[in-house]
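Omission of a single protein chain aside, the complex is shown with its protein chains in their original locations.
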Amino acid sequence: MSDTQKQVLLEVKGLTMDFGGLRAVDSIDLTVSAGEIAALIGPNGAGKTTFFNCVTGIYTPTGGDVLLHPQGKPTRRVNGKKPNVITTLGMARTFQNIRLFSDMTVLENVMIGRHCRTNTGLVGAILRGAAARREEQETVEFGYHLLEQVGLAEFANEYSKNLPYGAMRRLEIARAMATEPFLLLLDEPAAGMNPQETDELDALICRIRDEGKIAILLIEHDMKLVMNISDNIHVMEYGKKIATGTPQEIKDNPKVIEAYLGEEADA
Amino acid sequence: MKNLKQSLAVALWFIFLTFPLMVVKVNTSDQVVQWRWMNILWVGVTFFVLSFIWRYALVRKEARQMAALSGQDEHEKPTKFQELLEDQSLRYRLMLGLLAFALVFPWVFDTYQSTIMVSALIYVVLGLGLNITVGLAGLLDLGYVAFFAVGAYAYALLNHHFGLGFWTCLPLGAALGGIFGVILGFPILRLRGDYLAIVTLGFGMIVKVVLENWSEFSFGPSGIANIDRPSLFGLDMDIAASTTYIYYIMIALVILTIIVTGRLKNSRIGRAWIALREDEIACVAMGIDMAKTKMSAYALGACWAGMVGVVFAAKTTFINPASFTFMESAIILSIVVLGGMGSILGVILGAMILILMPEYLRAFSEYRMIIFGAAMVVMMIFRPQGIISNIRQKYEFKGLKEKSENV
Partner (left out) sequence: MEYFIELFLSGLTRGSIYALIALGYTMVYGIIQLINFAHGEIYMIGAFVAYIVCGVLTIYGFHGVSILIIAGLLAIVYSCAYGYTLEKVAYRPLRGAPRLSPLISAIGMSIFLQNYVLLAQTPDFLPFPALIPDFAFMEPIAHIIGSAELVILVTTMVTMVMLTLLIKYTKIGKAMRATQQDMSMARLVGVNVDRVISTTFIIGSALAAIGGVLVASYIGQVNFYIGFLAGVKAFTAAVLGGIGSIPGAVIGGLVLGLTESFAAGYVSSDYEDVFAFGLLVLILIMRPAGILGKATKQKV
């Protein structure tokens, strides 16, 4: 790997989130570099989704720092910033419990992702001048190409609520990619998918990294997928980070084994 | 048999429920009680029948939901009617026919009919305006009539004090409506959905209270009379001619509204509104500025109310606070809800039905509000998408497909 590819994109320092008495995320440090696929794993309730929510501005963290280093642009400290600001800066996400716009078509869902990269205003939309029409056309084309990439082009004009479950997950990814992020956060993208769909997802994620030059941080319970595609794995338990390393290191880490075995013993 | 028993029980329950209000009527000054026993029979029979229909409809609704859950998208199959509407060319022909009818209307029917039609058209614009706020952006505004009042009073006062004409005030009314929308929107648009409903309701009431009590400004409950009708190159017009003139102004405004809202609906802005309605969190996570988006929907909705407020004042030549009650807001809201939230054609139809029906069926007008109320409930339970459900634009990709295949 060349030096430019190793540039750090996301730097999280001592991130903490309290809900009343509950510390859901406890001083987590984590970095994601360009060209990397990183995974965040841990038992149910470990605080992974809460970590995503803090990083993407859905929650305001109670402590710590979230720094974004867009390539060729100054570093930004984004804790407490609104989610739309963070997305516009170049970090997009999907949701664990799918949150599509169900009464819009599949294509329109992706077009929503283009909102922050386009700028037709009220007046432009009403007058529908040449610029507005061109931008609209570009939005449609961009969206359509993204749908092709995730294999949903044939459903473009369907309502998103009528999609099968696995397709919904892929649409979430396409919608997030429409915002042209440099870093993509995926919250359990394989949940509810069958093995074949998971394999396709595996390939899709690698393609996004290689062709789209987008770094990826994903939460996932499917260990096979995680071990397959991740460059680095971070393990959380009870809000704390208990391990970081390559898939092989994680596999052999006794703490991790205990965390997962402990969970199984509980369940 | 079980059904029969159940319906009988329902009928008895409602007889019990309505007994004091439907049967007994006391006149305290004459010290007599009027017993209206016949009403028991009516209530009993009505609810006996209704309970059958109600149960049947509920069962069907559940069946549809089950079908949807188990993957058979039966309910998504559009009805014949809906399918016809989605046919572009038919829709255009329908629109053209309607337009032709609208244009000859004042020549075929008399002034009285035109007057009624003008009020219906005013409600069409109000409905389409509120449709932006409630139907597209999902912001439940229960004080919409306040912006209507802003427009009406703006014209009435400017006309009274400074002699400003209709055509000067029309854009002013729209602008003032929008400005009021922005001023009010600032504090309240951060509120959670249902709080927004109650605060807008309060705002509507405040405007009415102020208009009633601040006599130096608004002439209090007695209102403002002798407002000028719209002028046409200084021509002198009798009432009939003037009504026809206002009628055409309204037709033009309706067309303008349809074009504007139609374009907005399928634009970058309109999509952001709908996304906001569907899921606020996903919407901001996709990079949409919530405050800006809400504000634009709220203020733009208010603009239309301000604009037709001016027409309303010019048409009636007299306004007072009594025209701007919560009931008015509720009627406009029912137009949007019954017509179909987000659907332009639906809202137009809704306004026509809701406003014209009571005009033509005088006997019905007494019952109009109670029917509105019941219809809102029934509609929400059995057909939440309204008479005509919102249709999203479909895009063509002929060129695109080939292009990507070549790559």
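By letter and in written order, the chains are A and B; residue numbering begins at 1 in each of them.
The working rule: a contact is a pair of C-beta atoms (placed from the backbone, for glycine too) under 8 Å apart; a residue touches a chain by one contact, two chains touch by 3 or more.
Not measured: the values here are computed from a predicted model.
Asks: Decide which residue listed in B:Met1, B:Leu235 or B:Ile370 touches the omitted chain of the complex.
Replies: B:Ile370
Asks: Return the single residue from B:Ile40, B:Ala67, B:Ile116 or B:Ala197 that touches the missing chain.
Replies: B:Ala197
Asks: Among B:Ala9, B:Val33, B:Leu256 or B:Ala322, choose the residue that contacts the chain missing from this document, as touch is defined above.
Replies: Among B:Ala9, B:Val33, B:Leu256 or B:Ala322, only B:Val33 touches the chain that is not shown.
Asks: I need the residue numbers on chain B that touch the omitted chain, in ascending order.
Replies: The missing chain touches chain B at positions 13, 16-18, 20-22, 24-28, 31-33, 58, 61, 138, 140, 142, 187-188, 190-195, 197-199, 201-203, 205-206, 209-210, 212-213, 281, 326-327, 330, 333-334, 337, 366-367, 369-370, 372-377, 379-381, 384.
Asks: Considering the entire assembly, which residues of chain A contact the chain that has been omitted?
Replies: Residues of chain A in contact with the hidden chain: 19, 49, 53, 58-59, 95.
Convention: only the chains that are shown with their structure count from here on.
Asks: From the mean C-alpha coordinate of chain A to that of chain B, what's the distance rounded to whole Å?
Replies: 40
Asks: So in the complex, which bits of chain A are touching chain B?
Replies: 56, 58, 82-84, 87-88, 92-93, 95, 99-105, 107-108, 111-118, 120-122, 125-126, 128, 132, 135-136, 139-141, 144-145, 148, 153, 156-157, 159, 162, 175-176, 179
Asks: Which residues of chain B touch chain A in their complex?
Replies: 73, 76, 260, 263-264, 267-272, 274-275, 278-279, 281-290, 296, 300, 390, 392-395, 397, 400-401, 404
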